[in-house]
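All protein chains but one are shown at their positions in the complex.
As written, the chains take the letters A and B, and residue 1 is the first residue of each chain.
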Amino acid sequence: MRFGRTLALERVDFEAAPGRISALVGENGAGKTTLMNIIAGRLRPDLGEVSLDGAALRRGSAVSALRAGIAAVNQSPMLFERFTWEENLALGGFDLAGFDLAAVAARSRALADKLGFTLPPAGATIEQRSVAERVRLEVLRALSFDPRVLILDEPTGVLAPAELAPFLELLSRLRAEGRVIVLITHKLAEAIAVADRITVLRQGRVVARTTAAETSESALARLMIGEIDIPPAPSAPAAHAGAMALSVEDLSLDRNRRRVLDSVRLDVRAGEIAGVAGVDGNGQTELVEVIAGARRAHSGRVSPASAAAIAVIPENRDLDGLILDMPIWENLLLAPALRERFAPHRWLRRRAALELCRALLARFRIRAPGPEAMAAALSGGNRQRLEVARAIAAAPRVIVAHNICRGLDLAGTADVHRALAEFAAAGGAVLLISSDLDELFALCGRIFVMSRGRVRETAPADRDPARLGMLIAGNWQ
Amino acid sequence: MLDAFLNSSIAMATPILLAALGELLVEESGVINIGIEGAMLCGAFFALVGAYFTGSTIAGIAAGVAAGVAINAILAFLVVNLSVSQVVAGTALDILAAGITGVLYRRLFGITGMAFMVKPMARLDLGPLTRIPILGAAIFHHNAFVYLAFAIVPAAGFILWRTRYGLTLRAAGERPEAADALGLGVYRLRWHALLASGVLTGLAGAYLTLAYANTFVENISGGRGFVALAVVILGRWNPWGIAAASVLFGAAMALQFGLQALGTAIPYQLFLALPYALTLVVLAGFGGQAASPSALGEPYRRP
Partner (left out) sequence: MLSAIGKSIAALALAGAIIAAVVAVLGASPIGVFAALWEGAFGSWYAAADTIVKATPLIFTGLAVAVAFSGALWNIGADGQLLAGAIAAGAIGPYLGGWPRPAAIILMLCAGAIGGAIWGGICGWLRARRDTNEVISTIMMNFVAAQLLSWVVHGPLIEASGAYPQSMAIAPSARMYLPLEPTRLNPAIVLAIVLALGCYLLLFHSRAGFELRAMGRNRRAAAFHRIPIARLTIAVLALSGALAGIGGAVQVSAITHRLYEKFSPGWGFEAIAVALVARLNPFGIIAAAIFFGALDNGSQAMQRIQGVSPVLVQVIQGLVIMILLAFDTPAWARIRGSLFARARDSAPPIEPGAQADA
């Protein structure tokens, strides 16, 4: 099977064979998801084609891809929230005559048993399901098409460490059945452990094709990044006993009849970078929303209460953080502190705001056509830099950042980490909420763990991937 | 007297119900059709034109349906293929429809002030059923439109919730990106819904001129299309709820005649305003959009 394309991907040729796991590795933004979408028929390539057994498939047609036997599992599961899981699976590949949800459920159960999955209770909607359950359901749905080709995009990202091994075993089983498995990942250890062939994408181009035996993690990393100088990661600063900068007390919140935040307590002091480790979907998003003041908790308190003292960098920058249809300088004004500063008496101080914008663009090396250009003109990495710049310019007491380096290349990540470390060194406080343990170990002094809406501070002895992994999975012994 | 009132309520509910059922299909697929008023108006006008110039009621109905479908097709092209703002596009169609029907009406019939009448549609003769006290006259003494409308209620429910097609349609309104990724064809589904709704709205319009007023006056639809939008919300996107809400509005509209007959001193404008005010009150009380399809009203374009 061969695929080829241009532009966001440039002349990519990719082949995968049956009975093998082919890994596609690359940094965030290298083009892996785009490639997957093209193969699955969701995106039309400008040039090139996808062919199965030598027969070319119709481009940009998800139907053709599905009929040909190509199924894909997304990074964030694309399920229908308000439908029941049976209805979701009914839209899968079980080719049943008529509309019989009971039959769908039966077939699903059979398939799930074979795979060692558990299913939600009958008639349950997706809304209340955990992220891991959703991934399983989406895998199930993909498998219901009995696909010859199964593409998985970062499937382990949302799995707790304990769920990892069974999942990889599942992949082996599927491989043994003669299917073509394409595993997209940025986790190099995983790729080497599982894959037969590894293709490396960088900036939309294929830079290497190799096998697990012929390479190593560091070699792959070098291929992924290219030959550039990455500034060394800042060492974790000692936890200063500074003044309390952010304090969260007994925060509780229910959504969809589920307890999303359960008496959350944490605190961050001036001069420190504290981290919250955890798999996505355990309440981090809601915690950030409550701290930002965008959502009200049922009980508990966040101090300081003033909007200007806290700068929040949300996970979803395009939806929550920035307004893409507005100019860059106006996006700066979204930060409440900056709005106070540049619009104190109801009038906008345009010139001053524009000047600040120019200064920030330069200082944070944000590549933009100018302060009046629309934020949409910025690339993903530059948008993230803009958000960091805005947060720091707001001169808050504490910056709360959620999955801040997602989608950034390594250089960009290093820049952001350095900026945060400088901010902390100058007396600010940072709360870093992340699912990336490497990032947390590199930057944070104290680390909290969040699981199922509960937060617990970890001891220095827990500062170890295996131990932390267990805590993240919820084993709080 | 009560039976006359009930009869009127059901009769006046009919165009609203037809339009609302069409709108239900459309909204379940993720589109909000503000242009429903314009489609109804065009359906009414062209139904009259068809019936008047051919002398045949069937031809009139067909013309009305065609007009409704045509207006909805324009909207479909704009909001589905071009992904423009659904609200603004719908409003544009309302204005356009008012203009087209106004211009053509004066062109075809002149501004003579003479009403051009067509033969009223006959009510079905259901024999002994009509002799049941009160309910007989209320329910069993209507023309075919009415029965058709109420027959579609369970049909719509069945299609939407008990067929695979209905599931795919609702998927398009719930999360279009996911639906397209599964190859369900969001654009195609939304076109279907809009065209089907065009048929129903055209029928609703045809009812106004062929069965209700037997003539056309400018803006004969009188906001019923918009009321249908409210009825969908009130009915919580459920066909039976919609039917009930439609009858409620029908009753409010019928009330004005009933009370005028009673000769009260209450100004008739109050009753004319009642359906609209009622909509607001009930919408305020029942709150809003929690039960609506998740992607309702958001322009979607295939990546």
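Here is the rule we use: a residue touches a chain if its C-beta (ideal position, glycine included) is under 8 Å from a C-beta of that chain, and two chains touch if they have at least 3 such contacts.
Here the structure is a predicted model, which is why all the values come from computation and not from measurement.
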item: Sole contact to the chain not displayed, among A:L334, A:A395 or A:L437; value: A:L334
item: Sole residue of A:S64, A:Q203 or A:S247 that reaches the chain not shown, by the stated touch rule; value: A:Q203
item: For chain A, residues in touch with the removed chain; value: 203, 205, 226-228, 289, 292-294, 307, 312, 314, 319-326, 330, 333-336, 339, 343, 346-348, 350, 365, 367-369, 377-382, 409, 411-412, 415
item: Touch list for chain B against the chain that is not drawn; value: 32, 34, 74, 78, 81-85, 87-89, 91-100, 102-103, 106-107, 223, 226, 229-230, 233, 267, 269-270, 272-273, 276-277, 279-280, 283-284, 287-290, 301
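The rule we apply is simple: only the chains that are shown with their structure count from here on.
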item: Of all residues in chain A, those that touch chain B in their complex; value: 37, 40-43, 61-63, 65-67, 72, 74, 78-83, 87, 90-92, 98-99
item: Chain A contact footprint on chain B (complex, rising order); value: 162-164, 167-168, 170-171, 174-175, 177-185, 294, 303
